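All protein chains but one are shown at their positions in the complex.
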Amino acid sequence: MAESTAPADAVPADANCRAAGEGHHHGYVPEAAAINNRLRRVEGQVRGLQRMVDDEAYCIDIITQISAAKAALDRVATLLLKDHLNHCVADAARSGNTEEMTAKVAEATDAVTRLLKS
Amino acid sequence: MAESTAPADAVPADANCRAAGEGHHHGYVPEAAAINNRLRRVEGQVRGLQRMVDDEAYCIDIITQISAAKAALDRVATLLLKDHLNHCVADAARSGNTEEMTAKVAEATDAVTRLLKS
Amino acid sequence: MAESTAPADAVPADANCRAAGEGHHHGYVPEAAAINNRLRRVEGQVRGLQRMVDDEAYCIDIITQISAAKAALDRVATLLLKDHLNHCVADAARSGNTEEMTAKVAEATDAVTRLLKS
Partner (left out) sequence: MAESTAPADAVPADANCRAAGEGHHHGYVPEAAAINNRLRRVEGQVRGLQRMVDDEAYCIDIITQISAAKAALDRVATLLLKDHLNHCVADAARSGNTEEMTAKVAEATDAVTRLLKS
């Protein structure tokens, strides 16, 4: 441990996507601006919902706009999932570390399960 | 417009919940402050998502927070639905105008269908 | 009306929709055949899924068919919800028993919450 020269391959396998190893970027980083644009639009939708409530808009119309905001969040989530599979999971597969890849896949499908329940 | 005698009962039946007839309030109005508190929290969650993206948070953690925001929106939607059924639909039922009530129920279940698809 | 030993208001309030009071039918009963036709089609879809697994069909194609079966179940659920609101909830509203109506509405929105989580 002491005097470790810490070669690249000493980086723990699970640092692949989780840790901010120098030069490492999550799959979505090149698309971060586009993703944040989408999230800002969702933020605008949620502020719009508050105005609808203030203006005593029709209940059903508010619920319809809630559906639209949820669908927009789902779109962001599936974009993040796609980037995650294309980068973090694919890197784990290529690394030959099956245990790590299986853990990453389990984590991704658990995230899908949570999305499906929301 | 001028000289209108516009008695209260001249308001078309479907104005029951949709139109802002004087003295009429949607079912959720007494709870508007509580609903907007929830929506402000959702707005905060969506801003938190943007910070997570800026900070290059782990993809899966962002997706998990998206699930939380969606669940919070579902909670607002079901509160609005409950108020709508307790007030607008119930008023329509009591009014004896079956056609109007059936239309309101169809509208509410269509809103549920949209929620289920989001 | 005269000499009746069983006045309408002797029926316990919650018998409105839940109990099988003589002559009482749930809202969906006139549509029971149509609903069971839909459910039989869903049953066929689920058997089809088993055949796909036996035939080693492509994973993604099976997931797509699962989505179709879930959507068909949602359609049955919203039909039942519509009938419930049109009959059981509306009857409760007309009966003037606000407590019962509120309980029925709470029950219906709780059922929607469970649907949204599935």
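To keep things simple, chains are lettered A, B and C as they appear, and every chain counts its residues starting from 1.
As a convention for this text, a contact is a pair of C-beta atoms (placed from the backbone, for glycine too) under 8 Å apart; a residue touches a chain by one contact, two chains touch by 3 or more.
In this text, all values refer to a predicted model and were calculated from it rather than measured experimentally.
Visitor: If the hidden chain were put back, which residues of chain C would touch it?
Guide: 17-18, 20, 25-29, 32, 35-36, 39-40, 42-43, 46-47, 49-50, 53-54, 56-60, 62-64, 66-71, 73-74, 76-77, 80-81, 83-84, 88, 107-108, 111, 114-115, 117-118
Visitor: Could you please point out the chain A residues that touch the chain left off the display?
Guide: Here the touching residues of chain A are 74, 78, 81-82, 85-86, 89-91, 93-94, 101-102, 105-106, 108-109, 112-113, 115-116.
One rule holds for everything that comes next: only the chains that are shown with their structure count from here on.
Visitor: Could you put a whole-Å number on the gap between the CA centroids of chain B and chain C?
Guide: Distance between chain centres, rounded to whole Å: 23 Å.
Visitor: Hey, how far is the Cα centre of chain A from the one of chain B, in Å?
Guide: Chain centres of chain A and chain B, defined by C-alpha means, are spaced 28 Å apart.
Visitor: Could you pull out the residues of chain B that touch at least 2 other chains?
Guide: If we look for residues of chain B contacting two or more partner chains, we find 74, 81, 108, 115.
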